[in-house]
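Removed from the display is one protein chain of the complex; every other protein chain stays in position.
Letters A, B and C mark the chains in the order given here, with residues in each chain numbered from 1 onward.
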């Protein structure tokens, strides 16, 4: 909401929620006071259609695919933040999530990673806003895979995320005295972002990409960093890999290729930037990628996609926030 | 449990819990593995009496006063960590908490602040383990009140606590992304530790003490610091106040009076120490008091009282943990 | 720089530093890459005058009063972030800081607290950007003093600050392993913001205000919260105090008076808002005030003053950042 409030061409025409969470939005988010002072009202696709050209749908997976058809039928373009429209193959979705009830939506949806699918996004009625880990990983791997510098299999993606990645719902695991000063792995071999990464990179490369993804929870609010280990296809230097990254993102406003220093989560915090670099060491290519899971990994990327959908410059309302 | 495990004369003979939290204690606290590898079994006063001389009762208020009479009747000495036996006046207890159902226990209970009530604790069958804030405050204020250096009214106690003070139960307020990097006040004018402070200091001084207590939540695991503002009764210097504190605690193994530097929560973290100092500035006496809310403010103080109850040296199992 | 970069009417025409800190600004602040990609060049008042209408002077006290006269003579309007022009009385400045070498500047300078001195700021050539603690304190106290609700003496200001308040220079005290999980007081009776608070409130009230200020360091990046204890002048309710605050700031875009809830530092983080509330308890009026020491306590307030100096709406470039 802060991104939209600041956006010069966007207007928040309504905020919608479930029956038990209605009323002033500042009751839930006091920080919005004197900026977005609106009431959250009951979700109603007709009302949305009457008021808005585009909906940001921020509900859990399964709920999203119940709402999307209603919004689409009412003529509203949708950017969906859930996982429901990210995996193009319904069977794969059902293996990792639950039965899929909106095949039509699945067929229509465009994966909202602007650095690779901007042309599709520009035409889209339904955009699947990518997961945070897949964004962080794909931006690093795609260019070196496309350039044929590394093998498309046996890749190890070691990632960490700030705790906001786990959502707003209190849990024993993220109760402050449990989580603070506590670093730990989770989701070994079964995190749902792993197939999303493979699908995205396979689509970009045009042939199968296979990787192992291992996430960890880091005691901080926001920030994501992936350390990616690849086998080079031949003799290669750090400089060559960096050059490929630089060329790939020469025109990308939100990707910054670092050469002399390494990415750090604080350097991208509250921004829509993804910072990348690469090093060759002991016969491996190591890629480092950092972004803010709440911005380039969620809200910022959604606004970036909205800009493309609506025909605004990609950076509108986003640079230097 | 870590304090008792390390204690040379204590043996943990049983761990008891409610029906829905039984089984290996390491399931709830993995950090106890290879130290306290016991099962938590259903609470049963007869079983406790058969196995133990003394019970550490760590349940919420209201639950405690249901268990204490059973344990006392079975002949078990009890150190109760709840608030149920801290306020001697049942009417006052009921004003701040709920109806009190164990007046006999209330009459028997001794307030477990060893620095002031060691003689009573030595004879006690039931010890009310003091609140963390009242311990932190009373240790600082008692000597200067007793020495007549400051007025016993109009005192302001400004305190902060680490988040562990709020317990283990997850809440929106202490969900990591909400609590981290977030400092805030709570309980304005109505925190239940305020009457406990007044009662304790009134008992020590022998005449009414009146104060205003304002707690705040600080984004860290453990640690408590009180900044206490008093009006001096006459002309007084920092040196005079420090001397009074030093004399008061010359024999107290767990109170450290600092002179040249100020208390900091990290200097007492994981220890049973309370660090104190005083300064006179702009016509006020300012007292600073720091302790670890989980040790001197809870478990360590309970073991200190247990030592006194059982006739061991006060510091047994506690110094340098 | 991020505020200015985003500001629709501001342009950063040059960044100046000392001889040993020249070169790409992103070398020192990687987070500015792809936004403010400029070189920091050697400070030269003539160059500044040639390029800029207004200078943001962010140097330590004593250095500031060496640069200001040069900039003013060159015709550049200055917003000075140091303490050099905050205390109007040179003798008082010299008591707390060091000899003052720019009496002319002192006479010209306007104290840049927009909520109280906007008319003066609008005419100013030299604005003294207020200290963070004084801003936080004055915004809370001024209305209740002006309304005669509380005594102008015997006030206790208990404040906490995030660690960024101590600056960028590494120190043992703020080395991460020393500062993390560590809350502590400092500057007892001798913090330089105490006379600034008294001067500001005395100027606003029109008669002497006396207070005791006690700061503490809190283990978080940013955020400031003051808990202020006052004696009421007569019988008074929480509602009456809240009403006075609401009326005082009805037109102030950056002050938010909270009624049902209390201020928390995270609700103002990265914004230019100051959140206030009041409660009457145990015969005292307690005021709570929270702001981001880096924004409303520094950069945001400087841009707010710049807006007034330049005739832009006060909120330009600042709301919803």
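In the analysis below, a contact is a pair of C-beta atoms (placed from the backbone, for glycine too) under 8 Å apart; a residue touches a chain by one contact, two chains touch by 3 or more.
Just so you know, these numbers come straight off a predicted model, no measurement behind them.
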| item | value |
| --- | --- |
| Touching residue (missing chain; options A:13, A:101, A:158 or A:233) | A:158 |
| Residue of A:1, A:218 or A:294 touching the missing chain in the full complex | A:218 |
| Of B:40, B:137 or B:271, the one touching the omitted chain in the full complex | B:271 |
| Option from A:1, A:78 or A:269 whose C-beta touches the chain left out | A:269 |
| Residue in contact with the excluded chain [from C:177, C:206 or C:234] | C:177 |
| Contact footprint on subunit B, counting only the chain that is left out | 2, 5-6, 30-31, 33-36, 181, 253-254, 256, 258, 261, 264, 266-271, 273, 275, 319-321 |
| Subunit C residues that touch the omitted chain in the full complex | 162-164, 168-172, 174-181, 219-221 |
| Positions on subunit A where the hidden chain makes contact | 156, 158, 160, 162, 178, 180-186, 188-190, 210, 212, 214, 216, 218-223, 225, 227, 229, 262-266, 269, 279-284, 286, 288, 290 |
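Definition applied: only the chains that are shown with their structure count from here on.
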| item | value |
| --- | --- |
| Far-end chain from subunit B, centres as C-alpha averages | A |
| Innermost chain, taking as reference the mean of every protein Cα atom displayed | C |
| Subunit A and subunit C, separation of their C-alpha mean positions in angstrom | 37 |
| Inter-chain centre distance, subunit A versus subunit B - centres from mean C-alpha coordinates, in Å | 47 |
| Shared-contact residues (touching 2 or more other chains) in subunit A | 181 |
